[in-house]
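Only a single protein chain was left out; the remaining protein chains are all shown in position.
Up next, chain A:
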Amino acid sequence: MDRFLSYVGRHTDDLLQQGLEHATVVGTAIVIATVLGVALGVTTWDRPMGRAAAVATTGTFLTIPSFALLGLLIPLLGLGWTPTVVALVVYSLLPITRNTIVGLREVAPAILEAARGTGMGPTRTLLRVQLPLAWPLILTGIRVSTQLTVGIAAIAAYVAGPGLGNEIFDGLSRLGSKNAINQALAGTLGVIVLALAFDLLFFAVRRLTTPRGLRV
C-alpha cells in the first residue's frame, strides 16, 4: 500500500496527463456518437423497419470484441487517436440511438396532435416539443455510453491510443519487475475514478438540462 501510494506520488503528472487524455478521447467520441445516434433515432423512430434496423445494427457493433475492432481499424486508420475515437463512437451508438427512439416514441400522440393542430411544422415540433420531452431518456443513453467507453478506452493503448490504458498495458507487460503491479493498478483505479467523475458530471447536466415542467 505504501509503495503504491509513493508510486502514484512520483507519477502524478503522468497519471493526470493520461487521465486528461482519456477523458478527452471519451468526451470526443461521446459528442460525435450523440450527434450520430440522435440523428439516427430521429430519422427512424416512427418507422418500424427503420428503427429495428438501427437498433440491430448498432447492437451488433457492441458484440465486436474491442481488441478485434481496434486491430482491424489499424490498416484503415493507422494508430493513435483516430482509430480510438472511431471505435468508441461505434460502441456508444446503441445506447444513445435506442434511448432516442424510445424517448421519441413515448411522446404522447395527443401532444403531437396538439402541436400539429396549433400550426407547428415538423422541424419546430421536433426541436421544441419532441426532443425536449425525450431528452431525459436520451441523456440516460449518453450516460450509459460514457460509462461503457471509459472502460473500453483503456484498450486503446493497444493501437497506441491515448489514455490510462498505457499505464495498464505498460505495467502488465513488465510483470515481475518492480512497480509493475502498482503501475497497472494506478491505471485501473484512474479509469474508475474517471468513470465516477463522468457520472457526477451527468448528474449535474441532468439537473441543469431537464425542462422544469418534467421535474415537477
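Here is the rule we use: contacts are C-beta pairs under 8 Å (C-beta built on N, C-alpha and C of every residue); 3 or more make two chains touch, one makes a residue touch a chain; residues count from 1.
Here is the rule we use: contacts and distances are computed from a predicted model.
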Among "ABC-type quaternary amine transporter", "NADH-quinone oxidoreductase subunit H", "Transglutaminase" or "Sulfane dehydrogenase subunit SoxC", the UniProt name of the subunit that does not appear here: "ABC-type quaternary amine transporter"
Residue among A:Leu5, A:Ala114 or A:Leu127 touching the omitted chain: A:Ala114
Missing-partner contacts on chain A, residue numbers: 108, 110-111, 113-121, 124, 129, 132-133, 211-214, 216
